[in-house]
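The complex is shown incomplete by one protein chain, all other protein chains being positioned as in the whole.
Chains: A and B, in written order; residue numbering restarts at 1 for each.
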Amino acid sequence: MRRNKKSRKILRGTCSVLILIWTLFPVYWMISLSIRDDAELISSLSLFPGSFTVKHFAQLFVRNNFLMAIINSLYITFTSLAFALILGLICSYILARARFKYKLKGPVLFWVLLVRVIPPIAFALPLYIMMNKFSLLNTKIPVILAHILVNIPFIIWYMLSFFSGLPEEVEESAEIDGASDMQLFARIVIPLVMPGITAVAILSFMTSWNEYLYGVIFVQSPSNFTIPLSLSTLNSEQELAQWGSIAAGGIISLVPIALFAIFAQIFLIQGLSSGAVKE
Amino acid sequence: MDAINSVKGAFESENNCIIEVLGLEASDLKQKISLDSQNKVGAYDLAMADDPWMPELYEAGLFANLTELGYTPDPDFVEESLAIGMHPYSNGDIYTLPFAGNVQLFFYNQKIFDDNNFSIPDSWEGVLEIAKAVHGKDGKVGYVIRGQQGNPIVSDYLPILWAYGGNVFDENWNVIVDSNEAKEALELYIELLENGANYEKNDIVAAVSDGKAAMSLGWPSWYISGETATAAYAPIPGKATDSGKKYATGMIGNWMMGVTTNSANKELAMKFLIYVTSAEAQKTAAEFGGVPTRVSVFTDSELNKKYPYFTAILEGTENSVIRPRTPLRTDIETAYGAELSSAISGTKSIDQALADAKAAIEAIMNK
Partner (left out) sequence: MKRKLALLLIFLMTGVLITACVEGDKPAGKDGSPVKLVIAARGGLPCGCD
């Protein structure tokens, strides 16, 4: 019996280690590629770097104006995320709680889902034409709007189960205590679903941060380049891939996501521990 | 892109304008300029384009007619490069000017050649002999082909087909990919693979540069940057056998630049185009990795000392062949590439693969 337990422990340990290697190795590989010099990169690669250089990082900033791309990416991601969260959460709450005339709730929800299900390229061209008509194309607005467009349906559907899972008694008692609709939403409901919001915010952040298709179609000026766009020029079908610079750019672009996720985790745990109803 | 930025300053101050360069990945570039051509007033005044895209872009009316805008051709451009800028090809009006010179070259590892006292082969028979001699010794690879479906295998095989006197179309646009010459060329190609390997471009360059493989074809920028080259190079052999007839085999791949039809500043844009392709600008740009398209710059003695590969590119360009001028190029390349690929992998016989390729290309042309 004891032995069985021990062997299970060992098995579990090996499995975790394997999974850990499986998930972390790409990150390690990227870091190790980014610090090798060019000569090593084009010869046969060993598991551990044999040279050390920060040239690739420096080159990104000097030659590819990477700082600009980082600022643009941050600006686009945070603006679109803020809009998408505000609009998405409100919509989601209403869709979870309100009753609709003519049984419209089902069709509306389905319609929202469609935006997410239809391949993005289907939207890209009509949007391009619209944005062009409004002569918005040489601004960041089309990209921001497109990111909001992709993220809102996701937020609505993700949060729907959180909102409808809330015990209605809480809202009722708040109403009896004299809370207005807005107070109810902002003070009572939102804190209760904070873990959900955090999770959906991290996911939306990633979607927007890594988004390439809308970026490449809408961005018309080098001053509006985002990180994925900037990195794509380093890895062309026609040219040799510049592994060092790509890896360095990948690492830099990883940092904000990691920071955001760590920061958001605080809310993930906080939300879980707040008991609302005594059962 | 660095090349443009290096020369734009003087033009900006002289003409009171700002020049903004939007650097894009090649396929994104094509997508964007095509999209933008639908707009009444375009976002771009000038656009760069890869030479195989030209028929398609000309048909789409993307570029303004420079001849109508008053441009007269400059004989200093390499003739083969300037011809790409004309629509119809080589005798029509000028729509674009050659911005960057580029032609496929034959790359080899100097050390392997020195160790075995090989001289640069001038026929494909000779290439095969060297491949046979090198292959398998100390784990070395003879000749590396780039046999991935689509563009890679087609670009890699066409120079050999041309050396054998074959082609994709004859002068009346009949598909002749299954000619006897084509069969011989494909046979040789497969033999090269048997005495070599089939790699992706990054690995090809690493292998030949490192001395793991002896020879390959390739684009100059893969091996050469500025004053350093990681492998030795020569124009692509133009003969099938040592005693055979010599054909032009350098696949040309110039980057062209033109004024867009929907530009709001056509005159100024053309002025810049002329400026950026001038001998003066090309000389400056060469320091930033630009490759010229003018004979006078190619043969400039000072530049030649610094960038010895200019001579090889000029020679290659003067003996270059243009890929079939049809807007259907992409589809043809895909179909042709798939059949070539099944021939080298052995899933189809050479006859079968080439017959199927012919049928597929004809179907595309008749659409």
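One rule holds for everything that comes next: contacts are C-beta pairs under 8 Å (C-beta built on N, C-alpha and C of every residue); 3 or more make two chains touch, one makes a residue touch a chain.
Treat the numbers as computed from the prediction; the structure is a model and nothing was measured.
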Out of B:180, B:241 or B:265, which touches the unshown chain?
B:265
Touch rule applied to chain B and the missing chain gives residues 1-4, 12, 15-26, 29, 32-33, 36, 43-48, 50-52, 100-102, 151, 155, 219-222, 225, 253-255, 257, 265, 268-269, 272, 285, 288-291
Touching the hidden chain in the full complex, which residues of chain A are there? Just list them.
83, 86-87, 90, 134-136, 138-141, 145, 180-182, 185, 220-221, 233-234, 236-239, 242
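Just so it is clear, only the chains that are shown with their structure count from here on.
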Provide the C-alpha centroid distance between chain A and chain B, rounded to the nearest whole angstrom.
40
Tell me, which parts of chain A touch chain B in their complex?
42-44, 63, 125, 128-129, 132, 137-138, 216-217, 220-222, 232-233, 235-241
As the complex stands, chain B meets chain A at residues 2, 20-28, 31-32, 35-36, 38-39, 43-44, 50, 151, 201-202, 205-206, 209-210, 219, 221-222, 230
